[in-house]
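Only a single protein chain was left out; the remaining protein chains are all shown in position.
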Amino acid sequence: MTDITRRNLGRLALASGAFVSPAALGQGANPIRIGYAMSLSGGLAANGRSSLLAHKIWQEDVNARGGILGRPVELVFYDDQTNPGTVPALYTKLIDVDRVDIVVSPYATVMIAPSMPVIMQRRMTYVSLFGAGVNEAFKYDRYFSMNVAGDDIKGTYGRGFLDVAFTLPTPPRTVSILAVDNEFAQKAAESVRHLGRQRGLRIVYDRSYPPTTVDFAPTIRAIAATRPDVVFFASYPPDSNGLLRAISEQRMTAPILGGGMIGPQIAAVQQQMGPILNNLVNWDVYSPEPTMRFPGVEAFQEKYRARAHAEQVDPLGNYLQPFAYAQMQVVEQALARVGRIDQAALAADMRANEFKTVVGDIRFSALGEWAEERNLFVQFQGIRDGDLEKYKRPGAKVILHPANLKSGTLRTPYGAPA
Amino acid sequence: MSATLLGTGTIPAPPRHAVFWLGAIGLGVALVVALRMIGNDYGYFAGYFVLQYVVLASAWNILGGYAGYVNFGAAGFMAAGAYAAIALRKATGLDLMPGILAGAVVAGLLGLGTGYLTLRLRGVFFSIATLCLAVVLQTLVVNWDYVGGSRGAYIVNPMEIPPFVSWGEYMFVVMLVLAIGTVGVARALEHSRIGAGLAAIRDNERAAEAVGVPTLRLKLSATTLCGALMGLAGAPLPYYSGYLNPDAAFSLSYAVNAIAMPLIGGAGTWAGPVIGAVLLGTLQQAATVTISSALNLWIVGWMLVVFVALFPRGIMGWFRRRR
Partner (left out) sequence: MDPQLSLLLNGIVSGLLLGGLYAAAAAGLAVSFGMLDIVNIAHPALMVMGAFTVVVIGTALGLDPLLVALLQAPLFYVIGIGIYGIYHHFFERRGEEALQGLAFFFGVMFIVEVGLVMAFGPEQRFLDPDYAFITWRLGEIDLPLRMLVPAVLALTVVGLLILWLRRSFTGLAIAAVAQDAEALRLMAVDPVRIKRLAFGISIALAAMAGGALVVVQPVEPASGQIFIGRVFAIVIMGGMASLPGMVTAALLFGVVENVTATFYGPSWSPAVAFGWLLLVLAFRPQGLFGRAA
């Protein structure tokens, strides 16, 4: 059972209410106000609320240091209810009525995209969180994305997974692809399809499914029947769970299995799935391995973990939470250098400079994505149960790619016990 | 069945069309001017939200309030309008106005089709069919890559569109015109022979048939019109938010509001849906920026149940009884 079993709605409403009122608690004069919409209810609420916690921790850290440019920071946010329809109105209110100084994005592509027209019209500099390819459609020059995938998902995403696959003792010859019908997943699948063909793999299964699918047994059976060497999934939390359960139930094995499943990065899933995750090779953004001890990340995670349980959010903070913190660090560092609230100057600064954050050093490309993609591919190793303590230490999620962050070697096959 | 429109049994005053149209247009102009004076875009977005429901509620009422046939698939028809507009734009590059026309046509045809399949049966089957239609449509759209499937579709809008102050104002005015038009159509229908025929169907369909009312034809007309107007409400949606995905387009809140607003405001007359939409729409928009979250939708559900049980004639009915 997940930690998030009962939401104390009253407490949440109260907490949100306290933050929404512009007369913020005990802030000094002339605060710098950062406004945004965040999913505090609805389908994306789990990640939305944990991002909010990360932001609050950042805010406290910054204010403890005296704020930015000598002014305290205030967060002004609204719940977008994971309903994209609310977003244009909310950002219009934030900018035109509440008159915030800086805006940042909601969480996830589906919520960021509707905000873009409003942002672009007002020429605001915009740092977004985990949006995939949003700016491809808009080509906005003041957009900056905190997302590891970089500009060219098709050309780069699958590379890591396939590189790892080709370290198998017997080189793989066949690959199966299953992807949920969703922007990021489809791009990831396309990448694997494209790069797989380039490397001579034969595609023996290639399908998509709608996000509402619940029963994966027939699909897994069909995939297993084709006996692929490389099994690739691109899926999101509810379906990732369903897939893994179906795989475990049918005792499916393969030399290498996993790919782009969003879900195993989250504590609740790690707890539920337990040993099913053993030997899964999967996309990730962060793992507490020795190669990823960036300045500040351990301190942040300690603070986060201390408060996560009370706020009923992901207790580990190994997924997007450090990125939410880093998102605000980018804003902070740019502001400190520019010295004033000037959207054009901020955008120029973000384009030109390198940022040192809790998730490493970052530079932005012309379209606002990371100049250098950093898709991690990790393998769950030695997983015998769903206990979460091991995920706080190195060794549970070993990094296999990229080479400069590698911390272990591939174990095969998937389906073997720890 | 619910009471007739006449209630008191006296001869009704002849409908004064000119008064209505002048009044509506005057009110519309006043709104635009007032919002320009307030000066920020938020008012337009909030106003669009409410007006869209005026259209949706009035459309529902034509079939539900006038004829007594419940349409549960408002979200489906609305989304059909929205996706017709998106598909048209992708295929031909034509923009908002042709998109609205396309939306109305497609949704109207859907209404006609559903009606044709089920209106020969009991009303209940029609209602169930509309419920299922929404799900079928959603599955189709989700699987239709051309309009973006699950990933959704983007529409990049121009920043400005003179003589309007902003894109927000433009969308608001478009929806205002659609709303006035829809309410006008609903009102004209109510006072026409078709309206009388629909009322007869609502009161006692068998008796109406026995006296020669062409029930099937009237029902089909009402269903088609209802569908078309709902498509009208949905077609500007992708232009309003710049991005649309199936979850947002087929949102349950459209379905429940389309029913709650007319019933709370008072089904059976053109003014009821307007009152219901303005009241409930404003309430929900205010709640979005204050308490937010699912609670505000829950309240709508409760209001529907309570009103339907205790005030079956809605707010308009309560006023009428007091006269």
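Read from first to last, the chains carry the letters A and B; within each, the first residue is number 1.
Convention: contacts are C-beta pairs under 8 Å (C-beta built on N, C-alpha and C of every residue); 3 or more make two chains touch, one makes a residue touch a chain.
This one's a predicted model, so the numbers in the text were calculated from it and none came from an experiment.
Of the chains on view, those touched by the hidden chain across the whole complex are A, B. Taking the complete complex into account, B:Leu140 is the one of B:Leu140, B:Val177 or B:Ala286 that touches the chain left out.
Within the complete assembly, B:Ala267 is the residue of B:Val173, B:Ala267 or B:Met316 that touches the hidden chain.
Considering B:Gly39, B:Pro214 or B:Gly301, the position touching the chain not shown turns out to be B:Gly301 (whole complex). Across B:Thr118, B:Asn157 or B:Thr223, the single residue that touches the chain missing here is B:Thr118. Think of the hidden chain as still there; on chain B it touches residues 1-2, 64, 68, 70, 72, 117-118, 121, 123-125, 127-129, 131-133, 135-136, 139-140, 142-143, 252, 256, 259-260, 263, 267, 293-295, 297-298, 300-302, 304-305, 308-310, 312. What chain A contributes to its contact with the hidden chain is residues 1-2, 4-7, 9, 42-43, 45-46, 82, 181, 207-210, 212-219, 221-222, 225, 237-238, 241-242, 248-250.
Following the convention adopted for this analysis, only the chains that are shown with their structure count from here on.
A separation of 38 Å divides the Cα centre of chain A from that of chain B.
Interface residues of chain B, counted against chain A in their complex, comprise 40-42, 45-46, 49, 139, 142-143, 149-152, 154, 156-157, 159, 166-168, 237, 240-245, 247-248, 251, 285, 288-295.
In the complex of the two chains, the chain A residues touching chain B come out as 9, 12-13, 16-17, 20, 40-42, 78-79, 81, 83-90, 92-93, 96-97, 110, 113-114, 116-118, 120-121, 137-138, 180-183, 186, 210-212.
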